[in-house]
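See below for the structure under consideration.
Of the protein chains in this complex, one is absent; all others appear in place.
Presenting subunit A:
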Amino acid sequence: MKYVDEFRDAALARNLAAKIAAEVQPQRRYHFMEFCGGHTHAIARYGLAELLPASVRMIHGPGCPVCVLPIGRIDQAIHLALERGAIVCTYGDTLRVPASGGLSMMKAKARGADIRMVYSAADALKVARANPVREVVFFAIGFETTTPPTALVLRQAKAEGLKNFSVLCCHVLTPAAITHILQGPGVGPAGDVPLDGFIGPAHVSIVIGYAPYVPFALGYQKPVVISGFEPLDVMQSILMLVRQVNEGRAEVENEFTRAVSADGNRAAQAVMDEVFEHREVFEWRGLGEVPDSALRIRPAYAEFDAEVRFGLCYQGVPDHKQCACGEILRGRKVPTDCKLFGTVCTPENPMGSCMVSSEGACAAHYAYGRFRDIPVVAA
């Protein structure tokens, strides 16, 4: 616990805040995107925005695996449970994501679907072993952090010759999503979307290393700092980004030296590579179709691929017309710019992806930050 406390020391935070304030240049504005929902959450939960100078604006990127899960994928999982009688196992916060027809996995459960919350991919395998006469599907979502465990259970299932286990693979890739944003409309040097740098997720880099970020730091001239998830990590990373911008540098820097290396975890990469291959294209909620941005199961593991096993076809489902998620994820809008924010779209009844998980930009602003929109009488 001591370990965590060191990264939440208020005096250190003030110190960092003072440094950032001292180093930002008066004429300049700084727009940094934290790609990962974990950082969005830390910024909101610890009220970090309050500690930053007004000229530093944080943009909440698309890095929440729950938020970017398209409706069509959740529909597939619900279909497997409701129509095909499978036991569908999934991570907890996936349960609330709205699907078509007013359903979510939680609501489907109430209609009799056998959907079970698991805490790890390995637990899904246990469910399969315990229910040999039922089809058990693991609805696998997440970025590079949750991918190796899925790869491991696939390998295990094959080794055991399990006949009733499969994986509906919705794993997505971080670098591809960042590239997509950088290539999006208006982001370039002449564009209207200011993006001066990125905070990269440390847990992803523990797996893939920080080398994959080098091309767009160089190619797009955007500094990247790989950052831990403690509030002081985030503050330190912002300071490092400010310095890079001030000095005209665009490099990949590593704030999280306590665990991240250039190459990441080779063993994890090897098992991922054995089991998965890249999809040509994958739909992201809020961003649309993103090329080369997700994984599917290799033919050698086809019998454990739920899409193959159940002959699933992907059917995209559009979001609410007025939902501004896509533009929020790209930094073009803030949650309060959306007409639906806080009225039609709330955490209890999310319309768009950003409101789904507590790490989404709209949900985070709703839960932690909306007091800033309304003047509150001080004590």
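As a working rule, contacts are C-beta pairs under 8 Å (C-beta built on N, C-alpha and C of every residue); 3 or more make two chains touch, one makes a residue touch a chain; residues count from 1.
We adopt the following convention: contacts and distances are computed from a predicted model.
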item: Record-based protein name (UniProt) of the chain missing from this complex, from "Segregation and condensation protein B", "Multiple sugar transport system permease protein", "Lipid II isoglutaminyl synthase (glutamine-hydrolyzing) subunit GatD" or "Hydrogenase"; value: "Hydrogenase"
item: Touch with the omitted chain, as defined above, among A:Q76, A:T145 or A:S205; value: A:T145
item: Residue of A:F138, A:F282 or A:Y366 in touch with the missing chain, whole complex considered; value: A:Y366
item: Given A:T94, A:S166 or A:N254, the one touching the chain that is not displayed; value: A:T94
item: Chain not shown, touching residues in subunit A; value: 1, 4, 8, 10, 13-14, 17, 36-38, 41, 44-51, 65-66, 91-96, 106, 117-120, 123, 126, 141-143, 145-146, 203, 231-232, 346-348, 357-359, 363, 366-371, 374, 376-379
